[in-house]
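A single protein chain has been removed from this complex, and every other one stays in its place.
Coming up: chain A.
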Amino acid sequence: MNNNIIILPIIIPMITAVLLIFFNKQEKVQKYLSAVSSVINIGISVFLVHYVHTNGIISLEVGDWKAPFGIVLVADMYAILLVLTANIIVFACLLFSYKIVDYHRSKFFYYSGVMFLLTGVSGAFLTGDLFNLFVFYEVMLMSSYFLIVHGNSKPQLRETIKYILVNVISSALFVISVAFLYAVTGTLNMADLSLRVAELGSSGIIAAISIMYLIVFGLKGAIFPLFFWMPGSYQAPPAAVTALFGALLTKVGVYSITRVFTLIFLQDIAFTHTFIAWLAVLTIIFGVIGAISFSDIKQIVIYNILTGVGVILFGVSTMTKSGLEGSVYYMIHDMIIKGLLFLLVGIVFSITGTTNLEKFSGLIKKYPTLGWMFFIAALALAGIPPLSGFIGKLKIVQGGFEQGEFVLAFAVLLSSLLVLYSVMKIFINGFWGEEKIPQVLETSQVKSLYVPAAFLLALSLFYGLGTEFISSYIKQAEQVLLSPDLYIEAVLKE
């Protein structure tokens, strides 16, 4: 059987990125080429979601080498849903970039960088091999180094140095963790690892390695004691890039934690998963503290990423049917909504020239569309019932209660209130009140910026209102997470 179609979401952005290097002087070619390839990619991802939905997990043995020996790419429902979401976010961010990024920057390979970032992200979601995961992490991180410094302003340079330093250290830790696990088990294929770790039973060394993986992926995904690099690094680059980072990069870390702790390290759940649960709740607490303490709208949204990561991880740590289902729901919602919020922040910035709440107010009179879009996005972020954030958080809290973790589950619930407060603060101080705008952009100029944001908002609305329609896909994703046998069988085909 030939499942070459799995490689397409990785290979198409890669080819596009290479072709864009050849056409770096022609701005038109860059825009059309990247848009077309992005649309094709969305089409393929939708087809793959449908295909996996009907045929179950599919895997591709790259280079025709049998499973534990070669590299496998595995498309289970969770991975392929995330690939689809990532492609949609990239499409929206590309549309936004066309208006924001000028020729001077785009001729220095901006769109190639975005496409390589997408290559890394899709690869990290689809791979079934631990070292291959590392390689795709590096593809993703290298492009993110490039995108974060692209434009050459002073704060960008400063934050890039910090960002690279942290990520180089975490990558080295990743390699060390892979080496340890390889020394103990002798394999790198995730499905095979799962079997061998299960054979070893609960030994101390496996527990230690699992915590090392938690630290590594926690550094990438910004969980509680390891998030210190994020607020500064995400503040520096322009809005379109921050939207890509906020929606994709941390989520890859969270996805990796989910994958590793639902597939491989299952021997000592009482220790590892309780540990994750506590870290998740602390992440949430620090996230909301940051979000309510700042009066800079970009910082508020950045700290809300932390809260989102914490909520997803708490769902994973419960290891119950509803908890995992909720974390899948919340993951996709969080990617869309963070992309949307950063785009809205970008629009506000290009109107007012500042992101400081104390410097502007009363935007809603001149820009009512923007105001109400922000209002709906804020409600969706907090998880108000008909909107997209609701069902995920409901299921996660339900999972927490099923496990008897009442205190932690209540902390997750209470965090919603503070998240709502933090974004409503933006709405009340920035959009209401008397009109005070440092600089004014013509409404016609802003209108074209609304398109990508409106696209993501519509998607988020559909995700919230069409839960009925989506739930069968999510259930399938959750099944694989809950019973790793399905995954192992699909890969090793015994």
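Heads up, the rule we're going with is that a contact is a pair of C-beta atoms (placed from the backbone, for glycine too) under 8 Å apart; a residue touches a chain by one contact, two chains touch by 3 or more; residues count from 1.
As a convention for this text, contacts and distances are computed from a predicted model.
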Record-based protein name (UniProt) of the chain missing from this complex, from "Protein-export membrane protein SecF", "Cation:proton antiporter", "Dissimilatory sulfite reductase alpha subunit" or "Quinol:cytochrome C oxidoreductase": "Cation:proton antiporter"
Of A:Met14, A:Leu249 or A:Leu263, the one touching the omitted chain in the full complex: A:Met14
Listed residues A:Asn3, A:Gln26 or A:Asn356, member touching the removed chain: A:Asn3
Contact footprint on chain A, counting only the chain that is left out: 2-4, 7, 11, 14-15, 18-19, 21-22, 60-64
